[in-house]
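The other protein chains are all here in position, but one chain of the complex has been omitted.
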Amino acid sequence: MTLLLLSLALFGAGAIGALLSAGRTGWPDRVGVAAAVAAGVVGIWPAVRAATGASTESLRLAWSIPFGSFFIELDPLSGFFLVPVFGVCALAAIYGFGYLRAYRGRSTAAAWFFFNLLAASMVVVIVARNAILFLMAWETMALSSLFLVTFDDENDEARAAGWTYLVASHIGTAFLIVLFILLGRGGGSLDFDRFDASSGAGLIFVMALVGFGTKAGFFPMHVWLPEAHPAAPSHASAVMSAVMIKTGIYGLLRVLTIVGAPEAWWGWVLCAVGLVSALAGVLLALAQRDLKRLLAYSSVENSGIIAIGLGLGLVGTASGNIAMAVAGFAGALLHVLNHSFFKSLLFFTAGSVAHAAHTRDIERLGGLIKRMPLTGGLFLAGSAAICALPPLNGFASEFLIYMAGFDGVTATAGGNVAIAFAAVALLALVGGLAVACFARAFGIAFLGHPRDSSLPAPHEPAPSMLVPAIVQASGCVLIGCLAWRVVEALGPVVRIASGLPAASVAPALASISGPLAFAGAAGMAAIVVAIVLALIRRWMLSGRRVRNAVTWDCGYAYPTARMQYTGSSFVQPLTTVFASLLRPRRELVEPEGFFPQRASFESDTPDPCREYVFEPVFRRAGRGLAALRPLQQGQVQLYVLYIAITLVLLLLWQLA
Amino acid sequence: MIASMILVPALAGLAAFLIRSDRLRRVMLVAAAAIHAALSLATWYRAPAVVRGAWLGEDAAGRLILTLTSLLFLACAVYAVAYLRDERGKRHSDFEEGFIFSNAREAVFTGCLLLFLAAMTLVALSRHLALVWVAIEATTLASAPLIYFHRHHRSLEATWKYLLICSVGIALALLGVLFLAVSAIRPGGGAVSLDIGDLLAAAPNLSVPWLKAAFVLLMVGYGAKMGLAPFHTWLPDAHSEAPSVASALLSGALLNCAFLGILRAHQVCVAAGLAHFSERLLLGFGLLSMAVAAAFIVGQSDYKRMLAYSSVEHMGILAVGVGLGGLGAFAAMLHVINHSLTKAMLFMVAGNLLAVYRTKATREVSGAVRALPLSGVLWILGLLAIVGSPPFGPFVSEFLIAKAALDSGRAAVAIVYLLLLAIVVTGIAGPALAMAQGRSTASPDAASRQSPIFSAVPAIFAAAILMMGIYLPPVIGRSLHEAARLFGRG
Amino acid sequence: MNSLNALPLLIAAVLAPLAQGVINRTKAIVAGRVGQPLIQPYRDMLKLIRKGAVYSETTSWIFQAGPVAGLAAVLCAGALVPLAALPALAEFRGDIVVIAYLLAAGRLFTILAALDTGSSFEGMGASREAAFSALAEPSLFLALAALARRAGTASLTPAIAAVSARTWTQAAPALCLVLGALLIVFLCENSRIPIDDPTTHLELTMIHEVMVLDHGGPDLAMIEYAGALKMWVLGAILVGVALPFHSGAVWIDTAIALAGIFALAIVVGLIESLMARLRLLRVPELLIAATILAALALVLVRR
Partner (left out) sequence: MNAMNQAVDAILVMLALTGFMLLGSSRLTACIRAVGAQGILLGLLAIAAQDGELSATGIAMAITSAAVKGVVLPALLLRAMRQANTIREIEPLISYNLSILLGGLGLALSLWLGGQLQLPTQPASSLFVPAACFTIFVGLLIIVSRRKAITQVIGYLALENGVYAFATAVAVQMPALVELGILLDVFVGVFVMGIAIFHIGREFNHIDADRLASLTDQ
């Protein structure tokens, strides 16, 4: 606990220090990074100890704010969610040190102030055990990340994104306010341990789902996410995508632990939300041209996958299917951890690309892997991990979720089977689409020829931007190969999250870790075989003629880089299949005549939810409100008339 | 001591009209404000006993609003001195229509400021409802010239509307007071005076229909002053045309005083067992005001008007809070403080922006953080605070009001309340970001010429707002409870 | 796990190309030709292995990683698939998922290798491969899930072992639907008619063949071999469901299984000679149809 408080203090010091040293160029960066890294290092140890159930400490101080109290607790669940917070924040800080050099010529003090503030507030959110404290931290988190999003505020998109984000998070918070008031109604206090959800648990669950789902990026409350995450500087995007949206998952889990025994329909709802989010996320990611936007949508997808896991877990607990419950919760939790690894990795590398090539539009990139082989390799690793390819960590967590699904398929009855089947099938579809999506992202951006000669020649980024990515990548591999150990260590967390007794959790976990080990082994075997085959091929080719030529051009004499397949054309088959859902925007200039001059096909996909739901609603509402404007049309006679009429009506009403 | 709190500003105000030298007058302004503040703070240490039948006295609610007013006024006085020094002897070209206009005489402005303070003090301190009425009347008279400081047709129009609407309202309020008097007449002849103490004592046997009618009239009359919809119509005009320091006082102090007037009537109703009746009215008008304000805030093109409407919204919130009773009343009293601090600060910052950008059109202002670093940041902070986002003061009170609504089982009220707050957020978030961020459209030299006082004063307020959000001094908390108990119904 | 468990993998490794030969021969016969000898695929691969290699300057190490990864993935997947009654080399809960994702891994690298060439032909093929196999995934999983539901376990070997003659008598319709779905997936994954035509000469209409246009020599050999192996492995699942005969004796079971697989090969050959390739736009509809078949199967097995 003391270490935790110390790390909080360090974050705070970093924030203040960055502001105070604003005057001298370079200093805010040094201070901010140093503090963040130190805080991360200090904090991760107690977090791990708590996560593994070694210790549960709490601290409760009085607070003069009505119903407020400074009550924090570090239990396995909090500890588990704190680990990535500290880890990713520290690494992102190091990365940002190099990345923010791009903004030379303007003070980075604000950036580092808000970065450290964001980190600190996330920590408080996760340990807070009082509604007021929680909401304060929650909103501080939202605001500090908001100002990171609009850090590059001279660009209009960033400001628009900021507005969307601010509004979305406020509306989400409104639901949380209702949630906490409902929880606190009985106990007369807003401390978590005094909550009682004896009445209206269903309503409470829905409130939590909407309020926290907005932060976690569940469809359709995800609209802010693809706007905000790309706009932020990449180290901030990494923190937001990899860690911050997980606080939504955390909140949902925390509420579940409070409300006690779940009902089956919660699981179904959560599953359904997760499936829709995952599918929508991956489809929209598939159709994006902006690399970071693509990653943001894939965060929506992964939030969905986590939700599927949780949903299956809830169904399991509700229907007494322990194996399913444990597999579901374990999978979801492990995926939380894994996603924080590969998503930050992907954002780091994507940031390096944007940093080096000065564009995030994959249609203009290409051939990067020759210029920046290391970054390319790292991005490939991240892609493989997020596509859940064995033996990387993404596979481990999705494997567990599949396990939960299959347990539901084999060992339950009624609607539970149906939802489990749906989960398995759609997870499979999502997996396939994810492969397509990242094949496109990596293939178009890193392979082939550079598509746009006007871009500057890219180069590997500074080591400060490579090292964090390398760390995360190795993390992906390690967790993937040792997943079975990790899962066994997850025991305490799963116990708290699922509310099941330790006696039944431990064996269930043990029974999963075996298959997990096999699965990992199979993946590693594949790698070994591949290496062997590669060696065989080298041996065969040694001494034979190996020459380089142009790509076979089907006899066409003048191939140019612009003849390559573009991202738009790559996904065209899928966008046509799902056109009714995606409604892609297509600019097609058809070739005309016998000697066509120019023809082109471009497609981009704005968020259909935003385009066809939220914007119309807001526009309508705006028009409706504007219809009231004539009330204030300037004539004082009219104003007095209002008074007179109101008065007469009131008197008639009250005295009659 | 109480009397002195009224006399000091009143005499100073009269003197201000006579004094020739500007410097001396400014010194006196600040001095009077400081003395007044000191006196009002002193009452926290040695609270003067409230004497039955005495015309003046200080109860918890009065003390809160008085202290708030007087501290606010002190800050505004400092700001005003700097402002007047800037404006001195200039002839301005109107930046909307380009004509040349001059300001009212500084003596008039200063004098009216002080008389205004005196009147508001009287509102807070008078124990006799008729006297309350007189005081509120006086505030109208004293503040009208403040609105008409810039001598041009728009401010003239605003003043005219302010005078007419508030006077009509006040006349109705007088009728209400008379009705109250009638309701206090015992059938057997002989009557209870309008002293609050006597009224509360005699409350149970007041005649109900007269009391109801009286409350309706007072509610409408003072409501016009307080800016409850649909009587709020003067507010946006006055606030957009008055000099910012005046707007700050109007929104931060005057509205509270009118609110206090309504509270007194409500107090009597509660004592008379008509709590449900008066609370229902307050709830209704509160929500209505919030709704109207929300409708006009969304897509508002003039940022000073936007602030004015947000005042209407927050008056609605106060009414809702009191209407909920119990915890709601406590929250409302807390919100009085939070809103006054925030809104006063916002109007001052708006004044700074106006001075530099020379436009009230939201669309034409951007990059304030670059042009006026401190003011720009304060602008964002203030707007975030006013829409009730943690960790600022208003969040706490607004949260508590929502809690009061849900705890008392009024789910519908809570839903509407939160929905309207959300709508307001969508309306204010835009300007908050768009005006503060982006490339600056201001002329750098104008920005550089601005005196630090202009941003220092609001900065103090910002600190106070943040403090109210994360630490509520126990002494304030106690007197809030005391005040809430006056009309909290248990 | 005794040494016999290695049998399915070994058989597959050895005989996989033969199945291809059978298909080609069937087509030839139907077309009234004599056709190539059954062992022609072996000859082709030997020839390729003996050649040198030509790599495009455009390409990077990804291009060379493609074939290797593809083959490795299929080999490992094969280790988890039983040959009808013969249990697989390894079996554990959820090996179904591992098989599918190993194949996916192989596919990713093949696609990347294709994109690495920077030629729009390969791009075309890669794009189609990605799209169609993604659409095929759900039907594969649903079919397997249906089997798992019947067998009460999410492991392939027992799931297939659980399909007995009695099962057929009980749940014939469900199993037929499963077979139908699996068959479509099988054709799609192995890019056979009606999804893809391996023998077309027009790149614009190809899927798999065009992806590997730039590979030659040993690389191409690996790709061909991997393709054959993949077909064998998926075919083994299909046959396992279709032929529910478990005599205890290994040799009989093996014989039955081989018979089954070659029968499948002949079926494929017939399909290829009797049907035309679908227009690319129609392919998704076919795959969705497969999903629906599998879903129906589920409705049946739920009871």
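Should a chain be cited, it is by its letter among A, B and C, assigned in written order, with residues numbered from 1 in that chain.
In the analysis below, contacts are C-beta pairs under 8 Å (C-beta built on N, C-alpha and C of every residue); 3 or more make two chains touch, one makes a residue touch a chain.
Because the structure is predicted, anything quoted here is derived from the model rather than measured.
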Which displayed chains the hidden chain touches across the whole complex: A, B
Touching residue (missing chain; options B:Met28, B:Ile196 or B:Ala213): B:Ala213
Contact partner of the left-out chain, one of A:Leu74, A:Val210, A:Val636 or A:Leu650: A:Val636
Selected from B:Arg23, B:Arg52, B:Arg105 or B:His153 as touching the chain missing from the view: B:His153
Residue among B:Ala54, B:Val182 or B:Ile453 that touches the chain left out of view: B:Val182
Residues of chain B in contact with the chain not shown: 130, 133-134, 137, 141, 144, 148, 152-154, 156-161, 163-164, 167-168, 171, 174-175, 177-179, 181-182, 185-187, 189, 191, 193-194, 207, 209-210, 213, 236-237, 240-241, 296, 300, 305
Chain A, residues in touch with the chain not shown (by the definition above): 629-638, 640-641, 643-644, 648, 651, 655-656
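Here is the rule we go by: only the chains that are shown with their structure count from here on.
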Chain occupying the most central position, where position means C-alpha average: A
Chain whose Cα centroid lies at the greatest distance from that of chain C: B
Chain B and chain C: spacing of chain centres that average the CA atoms, whole Å: 78
Distance between chain centroids, defined by C-alpha means - chain A, chain B (Å): 44
Geometric centre distance via CA averages, chain C-chain A, whole Å: 35
Multi-partner residues of chain A (at least 2 other chains): none
Complex contacts: residues of chain B adjacent to chain A: 160-161, 164-165, 168-169, 172, 209, 212-213, 216-217, 219-220, 224, 230-231, 233-234, 236, 277, 281, 292, 294-296, 298-299, 330, 384, 387, 389-391, 395-396, 399-400, 402-403, 406-407, 414, 418, 421-423, 425-426, 429-430, 432-434, 437-439, 469-474, 477
Residue numbers on chain C that touch chain A, as the complex places them: 49, 51-60, 62, 64-65, 68-69, 71-73, 75-76, 79-80, 90, 92-98, 100-102, 104-105, 107-108, 111-112, 115-124, 126-128, 130-138, 140-142, 145, 148-149, 151-154, 203, 213-214, 217-219, 222, 280-281, 284, 291, 294-295, 298, 302
Interfacial residue positions of chain A with respect to chain B in the complex: 64-67, 132, 135-136, 138-140, 143, 150, 153-154, 156, 159, 162-163, 166-167, 170-171, 173-174, 177-178, 181-182, 184-185, 618, 621-622, 625-626, 628-629, 631-632, 636, 639-640, 642-643, 646-647, 650-651, 654-655
